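Removed: one protein chain of the complex. Kept in place: all other protein chains.
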Amino acid sequence: MPFISNTDKERKEMLEAIGVARFEELLVNIPEKLRLTQPLKLDEPLSELEVTRRINCIAAKNRHSEAMNSFMGAGVYDHFIPAAVDHIIIRPEFLTAYTPYQAEVSQGTLQFIYEFQTLICELTGMEIANAGMYDGASAAAEALLMASRHTRKEKVILAGTLHPRFYDVIRSYTEDVGLELVIAPVKKGATDLDELAKLIDKDTAGVLVQTPNYYGCLEDMQKIDELVHAQKKALLIAAVDPISLNVLNSPAEYHADIVVGEGQALGNKMNYGGPLFGFFASSFSLQRSMPGRIVGGTLDLDGKRGYALTLQTREQHIRRAKATSNICSNQSLACLAATVYMCLMGRKGLREIAEQSTIKAHYLAEKIGKLNGFEIAFDQPFFKEFTVKTPIPAKELIDKLVEKDILAGVNLAETGMKNGLLIAVTEKKTKAQMDELVKALEEVNNG
Amino acid sequence: MPFISNTDKERKEMLEAIGVARFEELLVNIPEKLRLTQPLKLDEPLSELEVTRRINCIAAKNRHSEAMNSFMGAGVYDHFIPAAVDHIIIRPEFLTAYTPYQAEVSQGTLQFIYEFQTLICELTGMEIANAGMYDGASAAAEALLMASRHTRKEKVILAGTLHPRFYDVIRSYTEDVGLELVIAPVKKGATDLDELAKLIDKDTAGVLVQTPNYYGCLEDMQKIDELVHAQKKALLIAAVDPISLNVLNSPAEYHADIVVGEGQALGNKMNYGGPLFGFFASSFSLQRSMPGRIVGGTLDLDGKRGYALTLQTREQHIRRAKATSNICSNQSLACLAATVYMCLMGRKGLREIAEQSTIKAHYLAEKIGKLNGFEIAFDQPFFKEFTVKTPIPAKELIDKLVEKDILAGVNLAETGMKNGLLIAVTEKKTKAQMDELVKALEEVNNG
Amino acid sequence: MAKTIFEKHSQGRFGYTLPKLDVQGDINSCIPEKFQRKGELPLPEVSELDVMRHFIELSHLNHFIEKGFYPLGSCTMKYNPKINETLVRNAGFMDVHPMQPQCTVQGALELLYELQNDLAEISGMADVTLQPVAGAQGEFTGLKVIHAYHKFNGNHHKRKIILPDSAHGTNPASCTLAGFEVIELKSNEKGKVDIEELKSLISDDVAGFMLTNPNTLGLFESQVEKIAELIHSVDGLMYMDGANLNALLGIVQPGKIGFDVMHFNLHKTFSTPHGGGGPGSGPVGVREDLVKFLPVPMVRKNDDGTFYLDCSHSDTSIGKVHSHYGNFSQNVRAWIYIKMLGAEGLREVSRNAIINANYIMHKLNKYFHVQYDEHCMHEFVADGSWQKKLYDDPDKQIKTLDIAKRLLDKGFHAPTVYFPLIIHEAMMIEPTETESKETLDMFINAMIEIASEAKENPELLKDAPFTTPVRRLDDVRAVKVLDVKFQDYMKIKEED
Partner (left out) sequence: MAKTIFEKHSQGRFGYTLPKLDVQGDINSCIPEKFQRKGELPLPEVSELDVMRHFIELSHLNHFIEKGFYPLGSCTMKYNPKINETLVRNAGFMDVHPMQPQCTVQGALELLYELQNDLAEISGMADVTLQPVAGAQGEFTGLKVIHAYHKFNGNHHKRKIILPDSAHGTNPASCTLAGFEVIELKSNEKGKVDIEELKSLISDDVAGFMLTNPNTLGLFESQVEKIAELIHSVDGLMYMDGANLNALLGIVQPGKIGFDVMHFNLHKTFSTPHGGGGPGSGPVGVREDLVKFLPVPMVRKNDDGTFYLDCSHSDTSIGKVHSHYGNFSQNVRAWIYIKMLGAEGLREVSRNAIINANYIMHKLNKYFHVQYDEHCMHEFVADGSWQKKLYDDPDKQIKTLDIAKRLLDKGFHAPTVYFPLIIHEAMMIEPTETESKETLDMFINAMIEIASEAKENPELLKDAPFTTPVRRLDDVRAVKVLDVKFQDYMKIKEED
């Protein structure tokens, strides 16, 4: 058998040492009738060569962004990733280690998490960040739970412009624990601030706003800050695109109490949507309510600096039913990729990526806005993503463009905009690729 | 600039420390008129993303054995390589180290070379192996030089069934140093032993025979052993396919004095023919005439086992013009791949690969032999490769089959067989792929 | 210790190249000033070489499977095949967006479909969702399914989940998150579910029972049928924490012995690497009538052989627990693993895992106390109680932690310690099937050495480790002088 080390001879020796004649004797505790009598019904085992061929054949049935002209976004983005990132995360030293439970032989993992936390704090302007969550959506859900825990209130308000997948996960995470979800209405692609103001009251634990929001529009976080914090009643939770923070306001600037977001865009491939990872940061004052692992610096017996898991009394292995979250394994390696990525790009590189994405997105929006039949849906500032009103249902349009090897964007039908198409542009898009999209859209309208 | 660490500020500080105002002052020793006044005429620099796209585009213009049904061989083979091999050789610990000049911080490299030497000795049955040569061809050339050095004679005999590329390189290596190359005639795809017997005389330094030979046929090495060693006059140099040694006689069985061969088939990709590597082994008695690096076990100051370069007085950095070879950098990483490969496959795996290749090759030969118009060229035992007489010139046939995504084999026209096609079969070929070739050949003849 | 990357910063240095912007425009004309970040981001500026050296230096500070034995109980630290890492890096997987039209992701869907089915077969469940990304999220998902089932049946009062006191911490935590009340059941003198005690807890508001089987002591719960009968008698559902499935492959199908819901840890049983803490994958299997509650979407096959994402059960489904389809690339790895092993191979996995564990237990139980001294499954729990008793002086008293730290000096990772909570000074040892007898023997010898060091040279344990990149770390200081980012460290240094 592949991957099994012992030989028949060794197995025999071991059984003898144990003092049993046959392996089955070790199963005494499993009542006979509970045991399988038939082999499992699985395919015949494949050798490495066969499985390689099978996988290559399966993968070839997927069409991907290196072979198509893709404008897909909505939280998962195809940003440039330097090759060096993968050369780090593939190292078995990182890849095949467990959670750093024995700190003395896990300093590599612990230190990169500490650096990750630092980078997330730098990016968001917050004071404390954890070692990462499952994805942006569950991070947002946990942020709401945390707000409720911290404020001891049950009502939470979600911007109606939130990513629907965030909403779905939030609903799963909150519906059985008594949280009341209130959706703030949308106006012209952004949160209706007047309506939001009305919704916030003394029972409000937190307000979650995503910016750029699902439609790509920037929310007026300064105003929202004022509304939420007016009487210091509720916590402001911002869900952000980490790449955007290189040109857009840091959440600290608008006094977010908790900042979450989908981190994939930081150095992780899209991988059909997983692994993703959520980042999670807050002010120091909320530290005891935080979910997830946190690494802290400390000293060893000789007074040398080292790192260890800290604030563990929040966690499930100690607090069990009363823990701040059930999270145990997280998305560590994806956070490592993000850490390496941020270090490689540095302040200048991340800024350049954010600027290029912005400028290219605006170039494309302008071109599409001028096309017959097409219209930029909202007159709001945007970052690298924007909504287009399409002359035919977005679904049809998307299908037509697939035939031209173009992935035109995300269909917004489920938000009620049957003719809504969400287009994302990263620095990877060339002018030629954008012009190709424009031409294809034009042809759709004409033909 | 990518890959350059210092910033303008640091450069300035350093120039100040050196005591010059401008970089150019450091170039005082280069007469002005020798300096370039224009920038080099090279393409505009490409960013990582651009160069990635360019490379992908170039690579896509190559057709390869994963996308075609390939029967190419003639020394470079598409054998199965476990994925683990690449995960070792990509490690910067091995990849970015230099030649192990400082033994104390190069034990990783030194030990794997020691293990490589051991494995080559085990494979060939010889007593001493070096750390590898540039390729099989140059290894063969150096073996002839060594034979000449050792015997102080100048005539060397090459089997006429030798790989023509081996012959080419041997010619380059030997023609200006006074070696006389004599080619032994070929009979029915193998060395004509009667003729060979006549050629060997007291002036003969060595006889080089390749088995399996270029046509795929096995040479009668027992007989050749007798001829060469009859009066202990000359050295027998065997050039072998390392994979074949898992089923065919070890060179020690037929008393080869020197064994060389192309090592690529051991765990290295084909890479359009490079890196290859030559292995080189001999009896102990020839050790002082050996070319190339050799690693030996020894002890450190504390009496602990360790490894170091040994027998260095043979080498260019010490013996200069009188060295046994000019080789300095070799193909070390390719030898590492071979070492890892041989360990993974082990005795059972290598045997299985050799057997499967043999049996499949014989299956295919039988099928092709029965085709109208085709004929197995030689009635000789063969291993995984055989020569077919084709009804139309091999070149035409090959070109026709390319259109069907088949790489039919190697054209033997330069050996004088315009209608000779050399077909190689490895364990990777499936019955279906072989049957596809048979069908395509049939169609060529019919159409 | 290694410097942080922040200490390697040099203004103006960089480690990337990007194409030049090929369209006109500038940021100020795109983004109104008020939305623009004030001031420069304080990220480090370093070269690619700096980055490589930094993270390679860090990597060398870790213990990891390919360095040495990793007998971390409950974590199934088996070898992670290299072929997985190679194949998962296919552009046809890596560069696929989760919201692409389904006609463009048929390969991904085929693979997920097969994995759903294979896991269902392995577990004896009717169907499996691949959406949860970790064991704990699997638990949450499974518990939500249980919740949904009771709500669907109008049984809103069913809000209690019973679980043994030996359960992993995520079990009670997941119950809370899923809106359940946790009732902890004391284990019996054999370390197993106490049936009489359980009977006393059974009532109509019991929603279900969560059991790890083999349990966290490495013992198979032989009474599982009886337990299931009791729970089912009040229409409760049986949840299995499948963290220990490595003991049961091809031997027992949980779905056929009374369990209604279970999660898998693909990062344990199915060889996907743990990555220093994740990503994992925690699929959930359920019995037939619970399939309608599983998260949306499921992958289904059309009659024409194509595949699609099925949301047709949206109204009964618990919804979603992940933005997309879970940790796809981990699922690819697990698929490869299952395909390479097949039915026979998987059974061999469990057979060898069980033999290895029993072998170590048998060799060590003369040196370390093993509370439940019956044949174990794939792991067992020893403890440090004999060693603790050696010295009365609390300063000298040897704890399991000391034994664990001493093991690090000998080149091994420590077992899982202080879990399960019901064993004092617990050491949970899980060798997995990928380790050879030689390795086990080396570990056994190291443990025996430590047992004798405890008697003859206790400081070697109390002060251990000596040979690791850092010595024993001050956990208390880590909490008291909170330093969770580089800026904190700078401040603390200044204040000192």
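Letters A, B and C name the chains as they come in the text, with residue numbers starting at 1 for each one.
One rule holds for everything that comes next: contacts are C-beta pairs under 8 Å (C-beta built on N, C-alpha and C of every residue); 3 or more make two chains touch, one makes a residue touch a chain.
Since the structure is predicted, the reported quantities are computational estimates derived from the model, not experimental observations.
Within the full complex, the chain left out of the display is in contact with A, B, C.
The residue touching the chain not shown here, chosen from B:Ala143, B:Ile224, B:Ile237 or B:Leu333, is B:Leu333. Shown as candidates are A:Phe3, A:Tyr114 or A:Tyr214; the residue that touches the absent chain is A:Phe3. When you scan C:Cys75, C:Val88, C:Val286 or C:Met340 for touch with the missing chain, the hit is C:Met340.
In the full complex, subunit C makes contact with the omitted chain through residues 8, 10, 13, 17, 47-50, 52-53, 56-57, 60, 65-68, 79, 81-82, 340, 434-436, 438.
What subunit A contributes to its contact with the hidden chain is residues 2-10, 45, 47-50, 82-84, 86-87, 92.
Everything below uses one rule, namely that only the chains that are shown with their structure count from here on.
Centre-to-centre, using mean CA coordinates, subunit A is 48 Å away from subunit B.
For subunit C, residues that reach two or more other chains under the stated contact definition are 13, 16, 18-19, 48, 50, 52, 56, 81, 83, 85-87. Across the assembly, subunit B contributes residues 48-49, 82-83, 87, 92 that each touch 2 or more other chains.
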